[in-house]
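Only a single protein chain was left out; the remaining protein chains are all shown in position.
Labels A, B and C are assigned to the chains in the order they are written; within every chain, residues are numbered from 1.
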Amino acid sequence: MANRRRGKNYFKRAEGTPPPVTAEIKRHVHFNEVDLLGIVWHGRYPVYFEEGSEQLGRRCGLSYKDFYESGLRAPIVQLHVDYFQPLRLAEEFTIRTVLVWDEGSKLNTEYYLLKNDGSIATSGFTVQLLTDAGTGEVCIISPPLLERCRTRWKSGEFHIKNR
Amino acid sequence: MANRRRGKNYFKRAEGTPPPVTAEIKRHVHFNEVDLLGIVWHGRYPVYFEEGSEQLGRRCGLSYKDFYESGLRAPIVQLHVDYFQPLRLAEEFTIRTVLVWDEGSKLNTEYYLLKNDGSIATSGFTVQLLTDAGTGEVCIISPPLLERCRTRWKSGEFHIKNR
Amino acid sequence: MANRRRGKNYFKRAEGTPPPVTAEIKRHVHFNEVDLLGIVWHGRYPVYFEEGSEQLGRRCGLSYKDFYESGLRAPIVQLHVDYFQPLRLAEEFTIRTVLVWDEGSKLNTEYYLLKNDGSIATSGFTVQLLTDAGTGEVCIISPPLLERCRTRWKSGEFHIKNR
Partner (left out) sequence: MANRRRGKNYFKRAEGTPPPVTAEIKRHVHFNEVDLLGIVWHGRYPVYFEEGSEQLGRRCGLSYKDFYESGLRAPIVQLHVDYFQPLRLAEEFTIRTVLVWDEGSKLNTEYYLLKNDGSIATSGFTVQLLTDAGTGEVCIISPPLLERCRTRWKSGEFHIKNR
């Protein structure tokens, strides 16, 4: 069983690699997202994670459309969520999405849902593998799409504005 | 990062403890559950897990109603999913839910989604903590509800019929 | 504003046409489907309607796969729901789906969600237009897929077993 690590990172930051790319969204909890206890149902969090990851993807050239046009898919092969504090009806919170540098044909993304006092309500991660849309096989050589993203990442372009 | 273990167990079966309780549901993939690629969207699996866990809960006296009437809550504090093979539109599959014996005030549940050829499409687990509905604190002493369940579990009652 | 008609039909049964085709599913309300008040959130009902309509479609040769293989689509152009009584957490209910005979290139479907005492909790309808998958245009001449369905319908084949 994975460790529950509040505020700790899920993926290692390898020495000498560019810092992670971070994106943030502010959001309210909608009525249809809470359960009988007035807190967000645990299975609704992948929706929040995806909102964060889509925002980050638009910025880094890693959106669904970008993959599609490059003949790639990026299926999620692993999802993990740790729940520390509930989010309540109408509560405002922040989705912080963090893409961590990795040399392989995959995307390692961490998610931190923050209450307005800065404390972590929920955290988690996803792992996506880059596959060829035609064969379905995992890309052995890192695809050009990912290489372009990495070049921009190293240049510091993604770190200038935070949203 | 947790290991990806296809067909391996997430929770240890301690020696000398009763075997896990298992429940199974057969199910089709609905149109609203698949994504643009015709496969179940990764964030829909907690719904499947919950269907399995509700069925198991009804059998073991661990339903939401049972917790409520005992002044207890059982929040999920951890969720994990490993995706091995996609489930496709209209595909029939089985949700196998496995409750693993644990001495503490918590519920360790494993989920295995099986294709009709018996292979594992997806697996995962949840951890629930038993808390007092009034104080919100984790139960230090195992509550009577859980003790009653364990007595029936040890007696073998849960293993007679498999559904 | 459409009339609220409890137990009345939404679509006219034209004289001399075959009686509607009916399908029924028994179902429990899942935890993730209820809201803060412990009743099914109003926006969850299209999921129930779709479960009913998929079951009926499998029986009548009108599944998504059937449309796809015939180069057709069947987009929903209208949805209506009337809420009379709430459905509660864990409650068992029946989804009754009723396909009403129509001469045009469309499907008129009514839905009745029944409590175990036989009373109507919710009713509603959808209208689907048959369109050409290539052009996106509505089929002017009734497509062969629909004609085959109508031949079987007139023969009484769909009325033999009710599930």
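By our rule, contacts are C-beta pairs under 8 Å (C-beta built on N, C-alpha and C of every residue); 3 or more make two chains touch, one makes a residue touch a chain.
Keep in mind that this is a model prediction, so the values were computed, not measured.
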item	value
Residues belonging to chain B that touch the chain removed from view	31-32, 34-38, 41, 43, 89
Residues from chain C at the interface with the omitted partner, ascending	1-2, 4, 10-11, 36-37, 42-43, 45-47, 49-50, 64, 73, 75-84, 86, 125-127
Residues belonging to chain A that touch the chain removed from view	28, 30-32, 46-47, 50-51, 54, 63-65, 89-90
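Here is the rule we go by: only the chains that are shown with their structure count from here on.
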item	value
Approximate Å spacing (C-alpha centroids) for the pair chain B, chain C	32
Distance between chain centroids, defined by C-alpha means - chain A, chain B (Å)	26
Geometric centre distance via CA averages, chain C-chain A, whole Å	38
For chain C, residues that touch 2 or more chains besides their own	31-32, 89
